[in-house]
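A single protein chain has been omitted; all remaining protein chains appear in their positions.
Think of it as A and B in the order they're written, each chain with its own count starting at 1.
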Amino acid sequence: MDRSRRYRTSRMITILEKLCIAALILALAPLSRNGYSSVAAEDANDLISDDTATCIDCHMSVTPGIVSDWQRSRHATATVARARTLPPQERRVSADVVPTHLATVSVGCAECHGQLTDGHSDAFEHNGYAIHVVVTPRDCAVCHPAEVEQYAQNLMSYAYPNLAENALYMQLVESGSGLQRLHGSTLETQPPSDTTYAEGCFYCHGTRVTVTGSETRDTELGTMEFPRLNGWPSQGVGRINPDGSRGCCSSCHTRHRFSIAMARKPATCAQCHKGPDVPAYKVYGVSKHGNLYAAEHAEWDFTAVPWIPGEHFSAPTCATCHVSLLVTGDGEIAAARTHRMNDRSAWRLFGLPYAHPHPRSANTTIIRNRAGLPLPTELTGEPASEFLIDEVEMTARSGRMQRICGTCHSTSWIAPLFARTAHTIAETNAMTLTATGILQQAWEHGLASGPAQGGSPFDENIEKMWVAQWLFYANSVRFASAMGGADYGSFANGRWNLSENLRRMHDWLAIRTDAGSD
Amino acid sequence: MDRSRRYRTSRMITILEKLCIAALILALAPLSRNGYSSVAAEDANDLISDDTATCIDCHMSVTPGIVSDWQRSRHATATVARARTLPPQERRVSADVVPTHLATVSVGCAECHGQLTDGHSDAFEHNGYAIHVVVTPRDCAVCHPAEVEQYAQNLMSYAYPNLAENALYMQLVESGSGLQRLHGSTLETQPPSDTTYAEGCFYCHGTRVTVTGSETRDTELGTMEFPRLNGWPSQGVGRINPDGSRGCCSSCHTRHRFSIAMARKPATCAQCHKGPDVPAYKVYGVSKHGNLYAAEHAEWDFTAVPWIPGEHFSAPTCATCHVSLLVTGDGEIAAARTHRMNDRSAWRLFGLPYAHPHPRSANTTIIRNRAGLPLPTELTGEPASEFLIDEVEMTARSGRMQRICGTCHSTSWIAPLFARTAHTIAETNAMTLTATGILQQAWEHGLASGPAQGGSPFDENIEKMWVAQWLFYANSVRFASAMGGADYGSFANGRWNLSENLRRMHDWLAIRTDAGSD
Partner (left out) sequence: MDRSRRYRTSRMITILEKLCIAALILALAPLSRNGYSSVAAEDANDLISDDTATCIDCHMSVTPGIVSDWQRSRHATATVARARTLPPQERRVSADVVPTHLATVSVGCAECHGQLTDGHSDAFEHNGYAIHVVVTPRDCAVCHPAEVEQYAQNLMSYAYPNLAENALYMQLVESGSGLQRLHGSTLETQPPSDTTYAEGCFYCHGTRVTVTGSETRDTELGTMEFPRLNGWPSQGVGRINPDGSRGCCSSCHTRHRFSIAMARKPATCAQCHKGPDVPAYKVYGVSKHGNLYAAEHAEWDFTAVPWIPGEHFSAPTCATCHVSLLVTGDGEIAAARTHRMNDRSAWRLFGLPYAHPHPRSANTTIIRNRAGLPLPTELTGEPASEFLIDEVEMTARSGRMQRICGTCHSTSWIAPLFARTAHTIAETNAMTLTATGILQQAWEHGLASGPAQGGSPFDENIEKMWVAQWLFYANSVRFASAMGGADYGSFANGRWNLSENLRRMHDWLAIRTDAGSD
């Protein structure tokens, strides 16, 4: 081989080497990203604790699906010790110190189901190990204390008591979910059953999980004893756990992958925010942001921490605006991570029965309006201000959100949109007030029986029309305003429905009071 | 070149070879998986039968879309002979023997449209070949007899007669779809037109496709004669075909790719299971399983046979629970493949008008309740047990489903969910009974005219409210119970609507009977 040829060969090999390595990396990239690869499996095996290895020995054949799911999780390949070496903005672990025996192993079965069992009434002896069934925020706080602390200030973490311990709201639950039977010409409502609670309102709000005893089961691996739980399963956001804690991290970080990517995708929020009462997901779907998501999200990076607008995604999801740590390309923090979901929201769009500034405390059972009702507004619309954030705090929260908008939009774009939403809140509140006025006339005419007549305000035909006004239509219009919701502000439970419902209520009243039809 | 250099060159080439081949395989993998590659085209060409090649010669320019679609199908690259060499669990072909001339060619135009034409009333002469328009389950059964046999026991395969030959159900169809005209102050309903049938209920149920003659058409390739079909096109699941067979495989395995991947994705079922009567897809969408699907399905393998939970997917789709062959990682069969869709379901959630154990026979036209009506339940709710599966069979079917749940979940999770659903069936049936009670009072008061008064039970205002109770709201609550449906059990056609509808019916009755308003 002559010199030039030799040189060419050699040079080519070098180039080929680089090309090949580049090609390999690129070819492997999608595999390692989606996690359906076994590339890191060997390393991952070394990180598994002995206890977890014992769990997997059986559960690989007993419940293989969740074991595989976990094997694809970050928990299966990460240790706290390694996580602590990352720059602060890249860390997903907020604990400064974790117990030594947890720091250098991956986060497996035993690390979640087998710690802190003393505080768990659902703990039991299982093949020589003390484990508990329900993994709770208190368990997760071993490694993620900041996030759990934030979530404890989140309205969602009180979703169970905020409903179950509010006597007025429970009248709505009971009249809506209770079994109704006909006795002669009378409809009688029974209190809902536990099943109905678990599948109705408390499906999203979360159940109270309690231990009612234990039971023996014949399993593939012999006879075993298990705790018997009431209110289980539940993945509701305000679940009351057997260790006394509130909440359920797997509502959004679905077990057993516990993925940040999943929590950042809007379908996760859709689990509870798609119905006519909170149509956030539907509104998002027809918004410009939702359109970008639908068209382009397959290209986005949902696992990057921190999350960089423009670099990792081109339009926000629910998490972007309400939860995630956002950093711009030059390293500036556009939004600090929060699991207090209303940290960046001034207004509670969800009317009870009127939209209002967010409550100061996540525990809303303490709220009383001037009329003594456990409502954040009067029936005439005024906010129960003592229990709600003030203008300073509203401005601060709104400012945090607008800073996020500002990573893509100018003030000329942002300011009028926020002004519109404030205006829309006022208008939808006014449309609710009109409905309330009609209802009050119905009560005064004895056509229905409200609180002043000793009845529930939610259980009769005209009362249910009133509920639809604020719970469905006013809410839909507000969400559409806040996110750009096209028909959800018009014909799809929007302004059309607000006005149509008023006319139906008015017509109902007119024919019964001989005032002529509407 | 010195020796070490030579060695290095040589060694490098070997490494490079391996790297390149690895890179190529990985780079090609997504292409061959999605099928948008022509890599195997040469081989595929060799497999095409002469007859099919003739078809393609013209149709490549006449209808290029479907030819391309077929070229990406498994049918275009597979032969029965090869398929028979696979281990049994991996086979998609269930025939033990197929005609020799079919065994070694790919499954192309002529192999489906050009066999068994003698039995096809839609067969015609086309450029020298006898072909038929409508490919039917009987045609597919040449290679897939087991699946066709299973499907023949599927309720869906009787979807046409089960509706068209049930006089009571047809009253619902006619009052709901027929043209209504105003004569003076009377609304008169005409029987629906054929068009309305094809686009209304029978769009999903399937039409009866018959040959009404033939017609001559000027085509790009000259004047040709074609059969004239009535009820065509139709892709309804219970289509009555011109060869007398029932069903339409392309309802789910959409022509001309006939893909198992597509049939396994929930959007396929959504074609007919998304409306208020059967909101299965909507419920799935907000369920935890649906959330996992939305967030992660781009990573799953939808073509693998057998389908391994955890390895190929991390949450079930409709097909996983109701159809697919599921095998665990250690080769154990978790579920045998079935095309009898209720093989793993004890309860028919779909109330007629009450939920009930599944019918014994897919042909439900034979059912009569004690009152002599062609209904699987009495109007008072008791099941017409003689025609329905018994508890032993219910337990067996439920057991099959729970075995699937068990690939991810423990008994502590599964058992209470199944108990809740049984309870919810009882409660929603009770809420239907209450509505029936109000309707009967309306009939007794002469405010509407039911069967006892010689009228249809479905055509008047109060009767339509009653239909909504069981057809929309009770069904929605049950599907939400079975799959975890959040708002579909609450405010989105859920319990709220069950109770609101009762109050509306009651109020309607009260004002007409001077019993005061509700």
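Here is the rule we go by: a residue touches a chain if its C-beta (ideal position, glycine included) is under 8 Å from a C-beta of that chain, and two chains touch if they have at least 3 such contacts.
These figures come from a predicted structure and were not determined experimentally.
Screening B:153, B:177 or B:440 for touch with the missing chain picks out B:177.
Contact with the chain not shown here comes from a single listed residue; of A:119, A:381 or A:437, that residue is A:437. If you put the hidden chain back, the residue from A:57, A:90, A:215 or A:311 that touches it is A:311.
Residues of subunit A in contact with the chain left out of this view: 1, 5, 9, 12-13, 16, 19-20, 22-23, 26-27, 30, 285-288, 290-292, 294-296, 298-301, 309-311, 314, 328-330, 332, 406-413, 416-417, 419-420, 423-424, 427, 430-431, 434, 437-438, 441, 477, 480-481, 484, 486-492, 494-496, 499-500, 502-504, 506-507, 509-511, 513, 515, 517-518.
As for the chain not pictured, it touches subunit B at residues 1, 6, 9-10, 13, 16-17, 20-21, 23-24, 26-28, 30-31, 34-36, 60-69, 72, 133, 175-182, 185, 187, 189, 193, 195-196, 198-201, 203-204, 217, 219, 226-227, 229, 232-233, 235, 254, 257, 259, 261-262, 265, 267-268, 270-272, 274-277, 298, 447-448, 459-462, 464, 471-472, 511-512.
Here is the rule we use: only the chains that are shown with their structure count from here on.
Chain geometry summary: the mean Cα position of subunit A and that of subunit B are 32 Å apart.
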